[in-house]
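Next up is a structure, given as structure tokens.
Shown here: the complex without one of its protein chains, the others still in place.
So that you can tell them apart, the chains are marked A, B and C in the order they are listed, and the count of residues begins at 1 in each.
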Amino acid sequence: MGNDPSYTNQKFKVIGSRVQRPDGVDKVTGRARYGADYNAPGQLVGLFLRSPHAHARILKISTSRAEKLSGVKAIITSADLPDLTNGDNAARDILENCMARGRALYDGHAVAAVAAVDEQTAKKALKLIKVTYEVLPHVTDVDEAMKPEAPVIHEDMYTAGIEPRPTKPSNLYNVAEFGHGDVEAGFAEADLIVEKSYKTEQTHQGYIEPHACVASVNPDGTGELWVTTQGHFTYRSVCASLLGMDIAKLKVTSSEIGGGFGGKTHVWIEPITLALSRKANRPVKAVMSREEVFRASGPTSSTSIDIKIGAKKDGTVTAAFAALRYQGGAFRGAIPGMPWAMIGAMTSFACYNLANVKSVGYDVVVNRPKVAAYRAPSAPMIAFAVESTMDMVAKELGMDPVDFRIRNAAREGTRACYGPVYGPIGIGATLEAVKNHPHMRARLKKNQGRGMACGFWFNFGGQTCTDLNIATDGSVTLTVGTIDVGGSRASLSLIAAEELGIPYEQVKAHIADTGSLGHNDTTEGSRGTFSSGMAAIFAARQAIGVLRERAAIMWNIPVEDVAWEAGSAKAIGSKHRKLKPLSLAEIAAASPTTGGPIAGHNESVPDNAGVSFASHICDVEVDPETGGTRVIRYTVVQDAGKAIHPTYVEGQMQGGAAQGIGWALNEEYIYGEDGRLQNPGFLDYRIPVCSDLPFIDTQILEIPNPNHPYGVRGVGETSIVPPLAAIGNAISNAVGVRMNHVPMSPPRILKALEQLDAT
Amino acid sequence: MSAVLVSTTINDDAVQFACPPEESLLSVLRNRLGLIGAKEGCSTGDCGACSVTLDGRLVCSCLVLGVEAQGREIATIEGMAVDGKLHPLQENFIDHAALQCGICTPGFLMAARVLLERNPDPTESEIRYALAGNLCRCTGYDKIVHAVQASAKEMRKLDKKKSPRKKA
Amino acid sequence: MRYEAPATTREAAALLESEPGGAFVLAGGTDLLVRMKLGHIEPGLVVDIKRIPAMKAISHSASGSRIGAAVSGAELGEHKGIAKAWPGVVEATNLIGSDQIQSRCTMVGNLCNASPAADSVPAMIAAGAKVVVVSPRRRRTVPIEKIVTGPGKTSLAKGEVIEAVILPARAARSADAYLRFTPRTEMDIAVVSVGVNLTLERGRVKSARVVLGAVAPTAILVPAAARAIVGTRLDDEALDKLAAACSAACNPIDDKRGTIEYRTKVAGVLARRAAKIAFKRAGGA
Partner (left out) sequence: MPLVKVSYMSSLRSALGGAESLEIEATTLRQLMSKLLAKYPRLQKHLDEGIALAVNGEIYRDNWDVEIREGTEVYLMPRIQGG
């Protein structure tokens, strides 16, 4: 008991049951309130003017005509936003990304913002703002940006991570290397070496709800922000520091979130909307259009990757090498020390037990929007390259691809490619489950093929602060500060109910605003249920301590003689035999006279959310005359540690797989020669529709995380990692072409088929 | 830009509103009438989050002008539960976890309701195509299709109970 | 912006003619409202034609069919007689967008939006359809292929409005088919499309019209493709010639939706498939 996070293998009463989510009724009746569903009295409409150029010097912004337009209440340009970042490069990048400072760095970069009495007036005002640009040469492709003749985007960018420090600036901002052993010696040992290069195009999280907020700043320096976000505490501290406000004086209330997948872990329009409100002295509501979401929020990196894998005839991989080139948009990584290629490099060969491995990540800037996290950020692209190459090696060895992976799978004691030595992990178990899955034995028809692939993600914990309050009727309020993106309020209520020994229905979970709890880290890194769940356990245990004390008062016996069992206080010892157990409700009812409200609280940093592995099986059918590909069957096998709410765990697995399928087949940012995004809408940025997908079968494995009382691991992200390669491998098995460019769209597949015919 | 006065029926209630002629029905519902259940995901008819019915047909309210509602009948998600009782589709969406973030849910429910009114026993493929105008990014559609299948089954049973003679 | 919902076609034409600013017809609005939202157009006047009875009517008889310009895709799809006589035209119209779009979109709107990738247009041209064009002073009947002159451009003069589509009488042993390629199964724009309409005589193709979409600035009628199959039973040789003729007729562009190479190749593939479907529907074996 107490605050020991160790796994205890306890028997559960309510954990693992498939209860209804507390936000369900609101969401099916249209009552749930999202970012755009809130209005403040007297609010203005905020709109943004965005650069039509991929790269341009801003010579002049003339706002005088717009200012004179009746109904315009405030106009903001970078001149209104002093740089308060104090040498913090990451913060300065955020500031500059929110509003261009002297240069527009990508198509869609905000250059000015307007607050007006209504949308029509605000639109008119945008047209009256005159921006004089000097168009500069641009580069949008990651490989092109690395060439010596490429236009250098930042004159002060000198590659970090290599010695000696370069003497000239370039678009390569970081090099990071991971691995161990001697790869050259490993390749020399190999009977067979396969080398292949890959490209993946840029994708977007594609949440259906655009970014939206209502900001209200008062002349006394206090302010409020209603916003759709994965992390309202983080939004609070970032916005406050950029605008020179006291953190505690800005209250951020999170709306229901209409999807984020990483894209709502970073600020975009929010600091500027606050600035507009401050200048206008009125509340301002800003909602991004879909076009703005695509052009000016945070998509993934597009990448270019080289893989080299050597193996012995017996199937042992002797060496593995990866070079990863990822573009991060026009800025360095989203947070300090976190360049995207570096993360990709860390995950590259994490599924395997390798004596000799090396991965080098090259992080590059281009004239595209600032890259943000997207579900297991950076991992799907490198997994596509590695897992495709693994299949090629298996094929050349004449080995079954599953057996080949099982032979080389990482296990407890394996040194991971990113450095540490693994504890108990689940990659081997997912592979065995795949091998034994009926899906693997289902018959395939002509032009159909089956592929499988593995995936890895870290998962994180982080700062957490949680309250549990017991009302006088015995109902329980669980107040958490981690945004519920996928049903965590239900999972957390289950956890509180389990600890207290009461029915799930007796607990109601809420997401608090930033004024009501201490800092909670953002819901990212699959941490929501893991970390707030841990804090809920400890808060409930603290409340149980109080309940026992109150029972002791009611009975007038020492607290040591009171135990908590199955939702009731029990007096232990023969001398208390006559005392009937007191239920939680009975103790709560008496609380006003036994010491006041009963509560539990926990603040902690539950780290180590347990690394997570998945293996996916996919069947596709390819039309060899058009290159059109359909996924006809799909199975996800993933280690969840312990599934608190199995249905919602399945939901995470299915959702991630579907996003991966879209990434694999059709989703991509398409930039024209002019450096402008050509498909900023859901018509031409093709996320899967219902008729594109089959049912997605799931198999949850439960290999307990030793560092969570219930064994929970993060589950939200890993499922997006394997699909790209699983589909690529399936296409290869269906029609014999090895696709090395994602998305594997019909024109690319048809071209590959023609080249195959030609040879 | 003078506003036009429009008389219409929304969820069986007579409603009047005034709006400029270029304003979309979606904006009228959300910003003038407080019916926020229809969501704006794209404003170009590509996501279906703003789905409502207009004279019984499923439409994207972002692609209808408010003034077109004159004399028509509109149904929105707010009218789906009757007398405090959830529609079987609403029940099943919760039971089957057919929603995660829930932003697409009102649109899916409207589309699924129209589907089942026209076709009480749809195949999986018919369900998938009927819902293809509604984007969901959280679920991979798996549990949505299951929820619609379960609702169809339940509603057929209810229908039989209501009119037992139909069977013969 | 003004909004008008007149009761007759002539009134609509008069309103469109007298508006000094940009005047637009509102049928289903599925293209018009998108263009307004994205700021591509700022109409001074929008004329809603859905309250004009002649525009909402469908009539169908042995001598032909008349489909009002405001008839939605869904309404057309529900008309059993037309769906039986012109399955290709109806399929093509029903491929425009989702069920939500189908509730609103119209063939004439699809035509007048003048996109090279419009689904209903190749099928209508293949069918030999005409449109009734009404201006305040006159009324004329124009073949579909004369309406669109280029991407986003039509031959309609100011004050002209299309009232209806006329499909000819259906000959015996004839049928049509329409196929398009899209990366997604739904909610997508044709990368390439083909409409085929043919009539059989003693098991052989007597006459045919083959039309390609999304491979040129407008949908194109390909007489050489028709010639490739006339007189044949759609044997492989004829189909190869058909495919070759279609590919040869392509004059596409590289864009976000497809490449020149891809469109050219797949035009032939789809033509073969569409021809086979139409042939089978017409009773060919």
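By definition in this document, a residue touches a chain if its C-beta (ideal position, glycine included) is under 8 Å from a C-beta of that chain, and two chains touch if they have at least 3 such contacts.
This structure is a prediction, so every number in the text was calculated from the model and none was measured.
Chemist: The chain left out here touches which displayed chains?
Modeler: Missing chain, whole complex, touching shown chains: A.
Chemist: Can you tell me which of A:Ser289, A:Gln463 or A:Ser719 touches the chain that was removed from the display?
Modeler: The one listed residue touching the chain not shown is A:Gln463.
Chemist: For the chain that's not shown, point to the residue among A:Gln120, A:Thr222 or A:Asn608 touching it.
Modeler: A:Asn608
Chemist: Kindly state which of the options A:Gln327, A:Ser532 or A:Asn707 is in contact with the chain not pictured.
Modeler: Selected residue, touching the omitted chain: A:Asn707.
Chemist: With respect to the chain omitted from the figure, which of A:Gly108, A:Gly329 or A:Pro377 is a touching residue?
Modeler: A:Pro377
Chemist: Considering the entire assembly, which residues of chain A contact the chain that has been omitted?
Modeler: 161, 163, 176-179, 205, 261-263, 265, 334-338, 342-343, 346, 372-377, 416, 418-423, 425, 457-463, 522, 524-527, 604-608, 610-611, 706-707, 714, 717
Assume only the chains that are shown with their structure count from here on.
Chemist: Classify the chain contact graph as line, ring, star, complete or other.
Modeler: Shape of the chain contacts: complete, all pairs touching.
Chemist: Go through B-C and A-C and name the pair with more C-beta contacts between its chains.
Modeler: Counting C-beta pairs in contact for B-C and A-C gives the edge to B-C.
Chemist: Just how far, in Å, is the C-alpha centre of chain B from the one of chain A?
Modeler: The answer is 30 Å.
Chemist: Counting in whole Å, what is the centre-to-centre distance of chain B and chain C, each centre being its mean C-alpha position?
Modeler: 29
Chemist: Any idea how many Å lie between the Cα centroids of chain A and chain C?
Modeler: Roughly 44 Å separates the two chain centres.
Chemist: Which chain C residues sit where two or more other chains touch them?
Modeler: Expected reply: 38, 185-187.
Chemist: In chain A, which residues are in touch with two or more of the other chains?
Modeler: Within chain A, residues 682-683, 688-691 contact more than one other chain.
Chemist: Quick check on the complex: what are the chain C residues that touch chain B?
Modeler: Residues in contact with chain B: 1-3, 5, 26, 28-30, 33-34, 36-38, 43, 46, 48, 50, 72, 74, 97-101, 103-104, 185-187.
Chemist: Which part of chain A faces chain B closely enough to touch in the complex?
Modeler: By the definition above, chain A touches chain B via 18, 20-21, 23-34, 36-37, 120, 205-210, 256-261, 287, 289-290, 485-487, 647-648, 650-651, 654-655, 657-659, 661, 681-683, 687-691, 693, 695-696.
Chemist: Spell out the residues on chain A that touch chain C in their complex, using ranges where they run on.
Modeler: Those in contact with chain C are residues 123, 291, 625-628, 630, 665-666, 670, 678-679, 682-684, 686, 688-692, 745-747, 750-751.
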